[in-house]
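Shown here: the complex without one of its protein chains, the others still in place.
So, chain A:
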């Protein structure tokens, strides 16, 4: 039955894509949303199956690549990890689809259908990625989400900047993909199989070098897809796409792929301390780095984008310190509140007619009550204030980090403080204070329609209550998620810290977060930051000039090299050669033509000479062939 899950969005993609010129918007919406809803229903059934203790279901669909003894099948695997991801992808995906029917309503019919077909394809690719029972199928989905992100980021393709953003996303991802692919090749060359079950059963056949090499290469892929240093710059630029697309990329699909892949490969990563440490270091570095940038951004979506990069950093920190459940848990809660944040931001942008600069917002609290309240819930959740969902997942990661190395924990708490700060800065600037937009905008301010608010409310409930799925033992919780996932996440690192220590850690992190939130609220509610920042703030607002650095160090030299090849090597070298050959043949044609002078006498004379020459050639053929053999 697992094949049904990706099948529905695929059908939806085909229907909406092929008939995009003839379908009405209503029908397009029904097909698009219905396909994902159907997948969600199937996913729920699968989830319940797995939960009830159904055996690990590996479902072969058809032989994919069979060459001699080398076999890669098209196989789906439904287990605890994939079924959980299925729920997140299809559930949140459905809400985003529903939301989009209203958000994208201004588009023309065919573009509306194009949007939904891409969206369905996106969900399909992600489902393929999660469902695949080997790395090759995962890679197909992996590439699929890359393609779809490209298509959707560049959805408004008439804008050159948007196209550049789409290209950037695609190219950055491809850099990561190259590493991922090499990792798969390495794996295949050593074990001859890419099936998870076979690989994890045979890890003992791999040398430590192999494992480290493979895991690091795979992690390069994860860096690209999940926007970690140094391949993170595409994600903030990906804001060029419609806001629901951002929600989809940040919450349900795409960026969680890297987390899923590392979690899936936990048996490999746990065997390579180097890889584990690298994952943790990259994770915490990204978490802090992105958080600093988020503090000074004024574009509402940019702040959210950097917050995603930062949160993904936390997840990788969790993976690096062996808190696989914590990371997956954080993926889940993050999906809830980040989707909510983006959709809320979208609601605001929609109401302000595509205004994204927070400096032109403010005071939206009274105009958009539903958006405001749901947004606030999301802010509290992401800031990690109990009992909202973010607290539970983030704290689980932080506790594990402390057990591994207290430095990780200290840095993590600093990051958490920054998170609370920039989120409440965003909240205060947008919703509190006075409206700073134009009169025209103020006149049109209104709460969004039901198709937008209903997903917001549902997500708000989840963002609030999502944490209760995995209440830690310290609060007398049953750690349901932990137990549920334990058959898959075999390498889970059980940390041993005393309850008193753990309580103290929690207290500190919550305290820091609360403090940061209150500072932000008091600072920005009355006097939002309207001026251009200076000093360090300017550096932060310009994202540490990383884009410029990449441009100067990598992009521009490459372009210069390409220009050299194009203008010098190709024009004068290759073109010159090719045209020269053509020119020479034309020239010889003109000369050779003159032999044909139309005089019979000449012709016969030439024929007689030819016979003589042929006669000589025949007579001395041994000499001639010998001569040629000497030359060649």
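Points worth noting:
Here is the rule we go by: a residue touches a chain if its C-beta (ideal position, glycine included) is under 8 Å from a C-beta of that chain, and two chains touch if they have at least 3 such contacts; residues count from 1.
Keep this in mind: contacts and distances are computed from a predicted model.
Chosen from "Assimilatory nitrite reductase (NAD(P)H) small subunit", "Insulinase family protein", "NADH-quinone oxidoreductase subunit N" or "Competence protein ComFC", the protein name that UniProt gives for the omitted chain reads "NADH-quinone oxidoreductase subunit N". Only one residue from A:157, A:544 or A:615 touches the chain missing from this view: A:615. Although one chain is hidden here, its contacts on chain A can still be listed: residues 585-586, 588-590, 592-593, 595-596, 598, 600, 602-604, 606-607, 610-611, 614-615, 617-618, 621-622, 624-625, 632.
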